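Sharing a structure with you now.
Shown here: the complex without one of its protein chains, the others still in place.
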Amino acid sequence: MYLLDFVGVFAFGISGGLVGVRRHFDIFGILTLAFVTALGGGIVRDLLLGLTPPANIQNLPLVLTALGAGLLTFFVEGTIAKLRRAVLIADAIGLGAFTVTGSLTAIANGSTGLEAILVGVITATGGGVIRDVLAGRPPSVFSRELYALPALLGAILTDAAARFGVLDIPVVGRLVVWGLVVLVFGLRLAAIRFRWKSPTPPRASHE
Amino acid sequence: MYLLDFVGVFAFGISGGLVGVRRHFDIFGILTLAFVTALGGGIVRDLLLGLTPPANIQNLPLVLTALGAGLLTFFVEGTIAKLRRAVLIADAIGLGAFTVTGSLTAIANGSTGLEAILVGVITATGGGVIRDVLAGRPPSVFSRELYALPALLGAILTDAAARFGVLDIPVVGRLVVWGLVVLVFGLRLAAIRFRWKSPTPPRASHE
Partner (left out) sequence: MYLLDFVGVFAFGISGGLVGVRRHFDIFGILTLAFVTALGGGIVRDLLLGLTPPANIQNLPLVLTALGAGLLTFFVEGTIAKLRRAVLIADAIGLGAFTVTGSLTAIANGSTGLEAILVGVITATGGGVIRDVLAGRPPSVFSRELYALPALLGAILTDAAARFGVLDIPVVGRLVVWGLVVLVFGLRLAAIRFRWKSPTPPRASHE
C-alpha cells in the first residue's frame, strides 16, 4: 500500500510540475505545484479529519518524491510530454491509491459513511484542484474524461467493504483493498481509452 | 433555524450550480460548485473553530440539498435564470441564516467578540468566494451590491446580543435570533433594490 502511495505521489508530482513548466513558472513555482498536487489532497484530508500536523508535511520520503518529480519536469519536460501515456497511467494509479487510502484514513478515525466517501474523493482529486487554481485555469476534473466518478465509486465501495467487516478478514481484507485500487485505476483507464465523459448541460443562457 | 439552513443551502447550491453551467463544466463540476458554495463557508467555519470533521460533511440531508440544487441547475438552468429574482431572495435568506448561525457556532465554542464576528462573515461569504475561485472569476462579493456589509452588521449584533445575555432569555432570545436573520436579509434586499454599492477607490495607478 505504501509503495502505491509513492507511485501516486510521483505521478501527481509530475502532473503538477508539467503544469508549472507550461505556465513558465520558475523552479520554485514548479516545485510548489508538484508539492501541492501530490500532497495537497492528503493535507486537506487530514485537516478535515482533525489530524494535525498533516502526515504529508511530516513524511520526508514522500515530500522528496514529490519534489523529485517536480525537478524532473523542470529538466526533461519535453521528454515527459512525449511519455503522455505513461504519465496518465501513473496518474490513474495515484487516483486509485489516494481514493482508497483517503477513505480508509477517514474510517480509521471514526468517520464512516458519507464522510468516508467525501474524504476519499477529496483526497484523490483535491491536489489537482489546488494545482489548477494556482495555475489560473479551470479545474481539469470538471471537464475531462471521467475522473471523479471512478474515485466516487471506489470510495463508496471502500466504505461498504469496511461497513460489512470485509476489511477485517486477514487476507481477504488486503485483497479487497488492492481490488478496489485496481477497480478505480481500471475505470479511469477505460474512461481515457473510450473517451467517456460526464454529461455537460444542454445549453446555457448567457450571464 | 434548521429550516433556514436548508433554504440557505438550497439557494447557495443554486448559485453555485448556475456558475458551473455557465462555465460549461460537466455534471461533476456543477455538483462540486453547488457543494462548495452551499457548504464551503460552514466547512471553513468548523476548521477555524477546530470542529472536525466539519458538520457539513456529516449531514446527509444538507449534502443532498446542495447536490439537488446543483442537479436542478443542470437540467433547468434556463428556467432558473428567468427566476433571477427568486434566486436573489433565497440567496439573501442564506446570507442571513449563515451569518447568524456562523457567529452562534463560534460563540457556542467559546469564540466571542472579534472571532465570532469574523467567523460569521466568513461562514456567510466563504462559500461564494470558493465558488468564484474555482470558476476562475474575481469574487463577486468584492464588487456587487452590498453583500458582506449586511453580514458584518448581523455578526456584530449577534455577538453583542450574546454578550449582553439577551440570547439566553427563553422566548426573547429566539425572537432576537430571528430578528437578526431578517435584518441581514432585509439589508441585502434593500441593497439590491436601491443598488447600494460599496465605494470603490477613486482612481488607480497602473501596475
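Going by the order they are written in, the chains are A and B; count residues from 1 in each one.
One rule holds for everything that comes next: a contact is a pair of C-beta atoms (placed from the backbone, for glycine too) under 8 Å apart; a residue touches a chain by one contact, two chains touch by 3 or more.
Remember, predicted model here, so these are calculated numbers, not experimental data.
Student: So one chain is hidden, and I want to know which residue out of A:15, A:32, A:105 or A:158 touches that hidden chain in the complete assembly.
Tutor: Considering the complete complex, A:32 is the one touching the chain left out.
Student: With the missing chain put back, one of B:7, B:47, B:167 or B:182 would touch it. Which one?
Tutor: Touches the omitted chain: B:47.
Student: If the hidden chain were put back, which of A:74, A:178 or A:196 would touch it?
Tutor: Of the listed residues, the one touching the omitted chain is A:74.
Student: Touching the absent chain: which residues on chain B qualify?
Tutor: Counting over the whole complex, chain B touches the hidden chain at residues 47-50, 106, 111, 113-115, 118-119, 129, 133, 136-139, 141-143, 147-149, 197-201, 203-207.
Student: Identify the residues of chain A touching the omitted chain, counting contacts across the whole complex.
Tutor: 20-30, 32, 43, 47, 50, 52-54, 57-60, 63, 73-75, 77-78, 81, 133-136
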